[in-house]
Each structure stands twice: as structure tokens, then as C-alpha cells.
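Heads up, one of the protein chains got dropped from this complex, but the rest are sitting where they should.
First chain written, first letter: the chains are A, B, C, D, E, F, G, H, I, J, K, L and M, and each begins at residue 1.
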Amino acid sequence: MDKMTWFTLLSTGGALAAIAVGVIFPAIAMGRAITQALDALARQPEAEKAISRTLFIGLAMIESLAIYVLVIVLIVLFRNPLLEYLLK
Amino acid sequence: MDKMTWFTLLSTGGALAAIAVGVIFPAIAMGRAITQALDALARQPEAEKAISRTLFIGLAMIESLAIYVLVIVLIVLFRNPLLEYLLK
Amino acid sequence: MDKMTWFTLLSTGGALAAIAVGVIFPAIAMGRAITQALDALARQPEAEKAISRTLFIGLAMIESLAIYVLVIVLIVLFRNPLLEYLLK
Amino acid sequence: MDKMTWFTLLSTGGALAAIAVGVIFPAIAMGRAITQALDALARQPEAEKAISRTLFIGLAMIESLAIYVLVIVLIVLFRNPLLEYLLK
Amino acid sequence: MDKMTWFTLLSTGGALAAIAVGVIFPAIAMGRAITQALDALARQPEAEKAISRTLFIGLAMIESLAIYVLVIVLIVLFRNPLLEYLLK
Amino acid sequence: MDKMTWFTLLSTGGALAAIAVGVIFPAIAMGRAITQALDALARQPEAEKAISRTLFIGLAMIESLAIYVLVIVLIVLFRNPLLEYLLK
Amino acid sequence: MDKMTWFTLLSTGGALAAIAVGVIFPAIAMGRAITQALDALARQPEAEKAISRTLFIGLAMIESLAIYVLVIVLIVLFRNPLLEYLLK
Amino acid sequence: MDKMTWFTLLSTGGALAAIAVGVIFPAIAMGRAITQALDALARQPEAEKAISRTLFIGLAMIESLAIYVLVIVLIVLFRNPLLEYLLK
Amino acid sequence: MDKMTWFTLLSTGGALAAIAVGVIFPAIAMGRAITQALDALARQPEAEKAISRTLFIGLAMIESLAIYVLVIVLIVLFRNPLLEYLLK
Amino acid sequence: MDKMTWFTLLSTGGALAAIAVGVIFPAIAMGRAITQALDALARQPEAEKAISRTLFIGLAMIESLAIYVLVIVLIVLFRNPLLEYLLK
Amino acid sequence: MDKMTWFTLLSTGGALAAIAVGVIFPAIAMGRAITQALDALARQPEAEKAISRTLFIGLAMIESLAIYVLVIVLIVLFRNPLLEYLLK
Amino acid sequence: MDKMTWFTLLSTGGALAAIAVGVIFPAIAMGRAITQALDALARQPEAEKAISRTLFIGLAMIESLAIYVLVIVLIVLFRNPLLEYLLK
Amino acid sequence: MDKMTWFTLLSTGGALAAIAVGVIFPAIAMGRAITQALDALARQPEAEKAISRTLFIGLAMIESLAIYVLVIVLIVLFRNPLLEYLLK
Partner (left out) sequence: MDKMTWFTLLSTGGALAAIAVGVIFPAIAMGRAITQALDALARQPEAEKAISRTLFIGLAMIESLAIYVLVIVLIVLFRNPLLEYLLK
């Protein structure tokens, strides 16, 4: 096989693996945060506003980690800066 | 084997692996969130509305992670941008 | 072996693996949710309606994850879009 | 060895592996659900009816996951749609 | 070695592995269920009837999973439908 | 080496492995059940009869799983149905 | 090396491995049962007779599992039924 | 393949792997911190200000770790100082 | 190397491995039993006799498992019944 | 490939791996420390000053560990003292 | 290399491995027993004599397991009965 | 490749690995110590001085372990005593 | 390479590995024993003498295990009895 084939195979396989692995722990972290928020709600229903705000800020920061992965995956799939050295 | 065969094999196998791995942790996270919601319901039945809302927003955000995986899998199966370098 | 043989072997083996792995964690998540629902029932028998509703919505969302896997498996077994590149 | 031999070996081995792995986690999940149901019975004997109903619906949904695996295994052993590409 | 030898080796080894692995988790699940039933008996001796009924139904459903494995193992050892493609 | 040698090696090694692995989890499950029975006895000495009956039925069902493994091992060692294809 | 050498090596190595692995979990299970019996004794000294009886029956059943392994190991070392196919 | 191809493949694959692995534990750590903050809010609603400040400083320090990884990944993808030795 | 060398190497290595592995779990099990006995002594000093008797019987049964391993190891090192097939 | 290529590949890959692995446990340790600080704040709001001081000193010492890794990574990427032996 | 070299290498390496592995679990078991003895002392200082006696008997039995390993290691290093087959 | 290349590659890779692995457990240990110090502060604010002194001595001793690793890594990178045998 | 080289390499590498692995579990066991001793001191300050004596005897017995490893390592490095077979 020529070099473009290797590059294509590795990029495709790597992208699939990275996105599959990369959502693992954000998912777990979100699950825990939501779990605790529900627990907090059950204990202090009147603090619902503060709980919701903290929860959503936290979910957003965790989501940002998953999006870092998604961004690197899309860079690799659609616009890889190292590709020019191969096409030279 | 020629290069298209390798590409097809890797894409098919990778897609199967990615979707199988990618639903693992969202499933776990959902399970935990639902578990805690049921626990919260049992402790504070009158806060059912706030609990349900928080639960469903959380499930939606976790579902979004599983859908990122599904999207990358479908891109790889149906419309892979790196395919043009192979067909050239 | 020719390329169709490789493709057939990998698809068959991958489908078996994916379905076997893919039901693992939905099963665990369901088990936890049901477990907690039973616990909640034992603590608050009068909240049975809310508990049942939350449980069944949650089971449906987890089931949806297992069905994503089943769908990809069936696409690979019965109608793989990458097959046309092999038959060309 | 010819290609049919590979196909037969892989299908047989894969079927054995898939069924052995595929019952693992449904078994665990059932074990947990039954465990909790017994615990709930011991705490709230008068809620036996609701507990039994929830338990059996839950066991049925988990059983459905094991049956997905069994179905894919039987499709692979008895009527594999990819077989026609090999016999061509 | 010829192809029948490979087939025989793989079937024998696979059958041993599958049955050994396949009883692992049903055994664990049964252990847990029985454990909990004994615990429930110790806490609510007067609910012995309901506990026994739930326990035995549950054990039967878990046993069914182990029997799925046994059935596939025996099909592979004694009457494998894929064998005809090899003997052709 | 000829094919009978491979067959003999694999059968012997597989039988040793299967029996060694196959008693692992029944042993654990029995350990747990006995453990709990002793705990139950310490808490409710007067329910000794019900506890003993449940324990022994449970131990018998777990023992049955270990015996499935033993049966398959003995079939492989003494009377393997696939042997005729090798001797042909 | 000739085939008897392979057979001897595998049987010796397998026997050592099987006995070393095969006592693992019976040892653990016994440890747990004894542990719990001591705990039960400390809590209900007057139930010593019932506790001892249950403990010793349980230890005997677990010991039986270790003896299954020992039996298969001795069959393999001293009188392997598959040996006749090799000597033919 | 020539050396630039190896370099490209390794850099692309390594970048995907590093970003996927590198967000794992920051995600977990964030999840724990947010979880505890919600718990603290539920116990001491009036200390919301101190809790929020500590939480956000902590999240920022953890985020800094994820950004170290992102920086190294981007250096490798876009401006690798070792590249000059290859191009010489 | 000739066959006696292989046999010697494997027997020596296997004996070292088997004894090292084979004392693992009896050691753990003994540790637990002694631990619990000390705990029981601290809670019920007056039941010291029953505790000691149960402990020592239990230690003896666990020790028997370690001795099974030692016996097989010594058989392999000093008097292996399969050796005659090699010397023939 | 020549030796500079090997050196470049290993340095790049190693740097990615080291930074990805090296932030794992500082992240976890920070997460735990922050978690506990939040818990302490919730229990003793009036000790906020001592808690904050201890927390920030601790975070700095953990951060120093992550920076050791970053320093070694940057030395390897930008100014490796062993490079002169290669260029000779 | 000749056969004595292999034998020497394997014996030396195996002895190092066996002793390193063989002290693992006795160490753990001793640690636990001592730990519990200290706990028991703190709870029942007046039972110090019984506790010490049980502890030292237990430590001696665990030490015996480590010494089994040491004995086999020294037999292998200094006086291996299988050596005569090699020197013949 | 010549021997200096191997030496350079191994030293560079080993240094990266050692520093990445070597900070793992000091980081964890520090995290635990700080965590507990915060907990102690929350329970006994008036013992702050003794707690701080113990904590900082402990952190210093743990830091010393990480520095042992750093020292060996720097010896390997900058002044390896075994290098003279290679240059001879 | 000649046989003395292999022997030197294996002995050096094995000694490093054995000492690194061999201190693992004694370290853990000591950590636990010291931990518990501190806990016991906090609960029963007046039993300090008995606690110290038990702790130091226990530490000495665990240290003896680490010293077994050190002794075997030094025998291998400085005076290996199997060396004479190599030099012959």
C-alpha cells in the first residue's frame, strides 16, 4: 500500500477511537454531577436555584473537555496540517 | 489485498467497535442519574417537578455525547472526507 | 484468501463482538435502575406512580442506546454502504 | 485452508464467545434486581404486588438484551446474509 | 493439518472455554440472590413464602441464561449447521 | 506433529484449564452463601430450619453449574463426538 | 521434539498451573466462611452448635470443588484416556 | 514508506491518543469537585460565596492541566521543533 | 536443545511459579481468618475457646490446600510419572 | 529509515505520551484536595482562611509535580543533551 | 547457547521472580493481622494476652507459607533433582 | 542503526517514561495527605499548628521520593556512568 | 552474544526487577500497620506500651520478608551457585 492509504487508515481508525474514548470520562463526570445535584435537590429543595446554576456551569466546563476532543478529531479528519508534508 | 479493501475493513470494524464502546459510559452515567432520581423521588416526593426537570436536562446532555459518537461513526461509514485521497 | 472473504469474516466477527459488548453496560444500567426503583418502592409505596413513570422513561432511554448498537450491527450485516467500493 | 474453512471456524468460535460473554452482564443485572427485590420484600411485605410487577417487567427488559445476542448468534450460525458473497 | 482438524480443535477448545466462562456470572448472580434471600429470611421470617417464591423464579431465570450457553455448546459439539459447508 | 497430537494436547490442556477456571466462581458463590447463612443464623437462631433449607437448595443449584463444567470436561476427555471426523 | 515430548511438557505444565489456580478460590471462599463463622460466634456464642454444623458442611462442599480439580490433575498426570491415540 | 510518512502517521495518531487520554482525568477531577460543591451547597446554603470561589479556582487549576496537554498536542501538530532534523 | 532440556526447564520454572502462586490465596485467607479471630476475641473475650478451636480447624483446612500444591510440585520435581514416556 | 528519523519519532511520541500520562494523577490529586476543601468549608465555614491557605499550598506542591513532567518533556522536545552523540 | 546456559538463566530468573512474588501476599496477610491486633488491643486492652498468642501463632503459620517458597527457591538454586538428567 | 542511536533512543524514552510514572504515586499520596489535613482542620481548627507541621514534614518526605526519580532521570540524561563503556 | 552476556544481562535486570517488586507489599503492609497503630493510639493513649511493642514486632516480621528478597538478590548479584556450570 502507498503512504496515502496508511495515512487514511490511521486517521479514520484514530478518529473513531479517539471520539469513542474521549466521551467516556466526560460522560461519567456528568453522570456524577447530575447524580449529586439530584441528591442535593432532595435534601435542600429551597436551594434549587444555586444548585442549578452550579450544575450547569460545571456541565459546561466538562462539555468543553469533550469538545476539545471533537475539535482535534475534526481537524484530523478534515484539515490536517501535517498533510502537506505527505503531498509534497 | 488492495487499498480499498483495507479501508473498507478498517472502517467497518472501527465503526462497530466505536459504537459498541461509545455507548458504554453514557449508559452507565444514565443509569446512575436515573438511579439517583428514583432515590430522590423516594425521599422528597413533593419535589418531583424539579427532580424531573434536572434529570431530563442531564439525560439530554449525556445523550448528546452518545450522539457525537454516532455522528462520527456515520460520517466514517457514509461520507468520509479522507476517501478522496484514496480514490485519486 | 480474496478480499470478499476478509470482509465477510471481519463483518461477522465484528457483529458478534459488537452486540455482545454493546449489551453489557445497558444491562448493568438497567439493573441498577430497577434495583433502585425497587428500593424506592419499599421506602415510599405511595409514590409508586411517579417512580414507575421515571423508571420506564429511563429504561426507554437506556434501551435506545442498545438499539443504536443493534442498528449499526444490522447495517453492517445486511446493507453496508462501503460494500460498493469492494464490488467495483 | 480455503475460505469456507476460515468462515466456519470464525463463525463457530465467535458464536461460542458471543453467547458466553453476552450472558455475563444480564446475569449480573438480574442478580442485582432479584437481590433488591428480596430486600424490598423483607422491608415492606405488604407492597409485594408492586414489587413483583416492577421486578418482572425489569427482568423481561433485561432478558430482551440477552435475546438480542442470542438472535445475532443464531443468525450467524444458521442464516448469515454475508454468506452469499462467499458462495459467489 | 487439514481443515477438519482445525475445525475439531477450535470446536473442542471453544466449547470448553465457553462453558467455563459461561457459568461464571450466573454462579455469581445466584450467589448474590441466595445470599440476599437468607438475609431477608433472617429479617422477616414470617415472609418466608413470598421470599421463597421470588427467589426460585429468579434462580430459574438466571439458570435459563446458563442453559442458553449449554445449548449453544452442545449444538457446536454435536450438530453444527456450518459443518455442511466444510464437508462439501 | 500430526493432527492427533494437536488434538490430544489441546484436549488435555483445555480440560485442565476449564476445570480450574470453572470452579472459581461456584466456589466464590458458595462462600458467599455460606457466609450469609452463618450471619443469618447469628441473627435469627430460631429460623434455623428455613435458613438451612434455603441454603442447601441454593448450594445444590450452584453445584449444578460446576457439574455442567465437569460433564463437558469429561465428554471432551473420554468421548468427544467430533473425534470421528478426525479418525475418518 | 517428538510428540511425546510435547505431550509430557504440556501435561506437566498444565498440571502445575491447574492445581495452583484451582486452589485460589476455594481458599478464598473458605477464608470468608471461617471469617463469618468467627464473627457469628462472637455475636451468638450460644448458637455454636448450629454454626459449627453449617460451617463444616459448607467447608466440605467447597473442598469438593478443590478435589474435582485434584482429580482431573491426577487423571492427566497418571492415566490420561487420550494417551492411547498418541501411542497408536 | 519514507520517513515523512512515518512522522506524519505517528504525529497524527499520537495527537489523537494524547488528547483523548489527556482529558480523562481532568474530567473525573472536575466531576468530583462539582459533585462535592453541590453537596456542600446542600448542606450550607449560606456559604455559597466561599464555595463558589473555591470551586472555580480549583476548576481553573484542573483546566490548566488539560490545557498543558492541548498545548503539547498543538505544538506537535503545527510546529514541531524536531521537524528540522528530518527536513535536513 | 534436546527434549530432556525442555522438560527440565519447564519443570523447574513451573515448580517455581506454582509454589509462588499457590501460596498467594491461602495466605490471604489465613490473614482474613486470623484478623476476624482477633476481632472476635476483642468483642467476646469469654468465647476464646470456641473461637480458637474454629480458627485452628479452619487454618488447618486452608493449609491443606497449600499442601496440595506443594505435593504436586514435589511430584513434578522428584518423581514425575510422565517421565517414563520421555526416557523410552 | 535513518537514525534521526527514529529519534524524532520516539521523541515526539514519547513527549505526547508523557504529558498525557503525567497530568493524570496530579489531576486526580487536585480533584480530591479541592473536594475535601469544599467539604471542610461546608462543615466549618469560619475556618475558611486556614482551609484556603492549606489548599493553595497543597495545590502548588502538586502542580510542581506536573511541572517536573512538563520540564522533562520540553527538554526532550527542544534541547536534548543526548542529541550531540547522534550528530557526531 | 547450550543447554546449561538456558538452565542457568531460567533458574536464576525464576528464583528472583518466585521470591519477589512469593512474599507479596504473606506480607499483606501479616499486615492485616497486625493491623487487626492493634485494633483489638485498642478496644480490649485487658485481653492482651489472648490477642498476642493468637497473633503470633497466626504470624507463624503465614510465615510458614513464605518459607515453603524460600525452600523451593533454594532447592532450585543449590540442589535441583532434575539437574542429573541434564548432566547425563 | 549504530549503538549510540539505540542508547540515545532508550535513554530519552526511558527518561520520559520514568518521570511520568514516577510522579504518579507521590501525587496521589500528597493528595491524600492534603485531603486529610483539610478534614482535620475542619474538625479541630484549634490544632492548626500541629496539623500544619505534620503535613509539611510529610509532604517533604514524599517530595523526596519524587526527587529520587528526578535525580536518576537527570543522571541518565546528562551524565550516565555507563556511557564510557560505549565510547571505548 | 555469548552466554556470559546473557547471564549478566538477565541477572542485572532480574535483580532490579526483584528488588523493585519485592518492596511493594512490605511497604504497603507496613503502611497499614503504622496507620492502625496511630489510630489505636488516638483511641487508647494509655495502651501505648502494648501497641508499640506489637507494632515493632510486626514491623520486624514484615521487614524480614523484604530482607529475604534482598538476600536472594545479593546472592544472584555477587555469588550465584549456578555460575560454576556456566564457567565449566
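Here is the rule we go by: a contact is a pair of C-beta atoms (placed from the backbone, for glycine too) under 8 Å apart; a residue touches a chain by one contact, two chains touch by 3 or more.
For clarity, every value in this text was computed on a predicted model and none was experimentally measured.
Touching the omitted chain from chain M are residues 1-2, 4-5, 7-9, 11-13, 15-17, 19-21, 23-28, 30-32, 34-39, 41-43, 45, 48, 52, 55, 59, 63, 66, 70, 73, 77-78.
Within the complete assembly, residues 3, 6-7, 10-11, 14-15, 17-19, 21-22, 24-26, 28-30, 32-33, 35-37, 39-41, 43-44, 46-47, 50-51, 54-55, 58, 61-62, 65-66, 68-69, 72-73, 75-76, 80-83, 85-86, 88 of chain L touch the chain that is not shown.
Assume only the chains that are shown with their structure count from here on.
Listed by label, the chains touching chain L and chain M alike form an empty list. Copies chain G and chain K of the same sequence differ in orientation by 50 degrees, per CA superposition (steps of 5). In this assembly, the C-alpha centroid of chain G lies 44 Å from the C-alpha centroid of chain L. The distance from the centre of chain G to the centre of chain I, each centre being the mean of the chain's C-alpha atoms, comes to 11 Å.
Contacts with at least two other chains are made by residues 7, 11, 15, 17, 19, 21, 24-26, 28, 30, 32, 35-37, 39, 43, 55, 66, 73 of chain D.
Chain contacts in this assembly form an open path, with each chain touching only its neighbours along a single line.
Chain pairs recorded as touching, per the definition above, are A-B, A-H, B-C, C-D, D-E, E-F, F-G, G-I, H-J, I-K, J-L, K-M.
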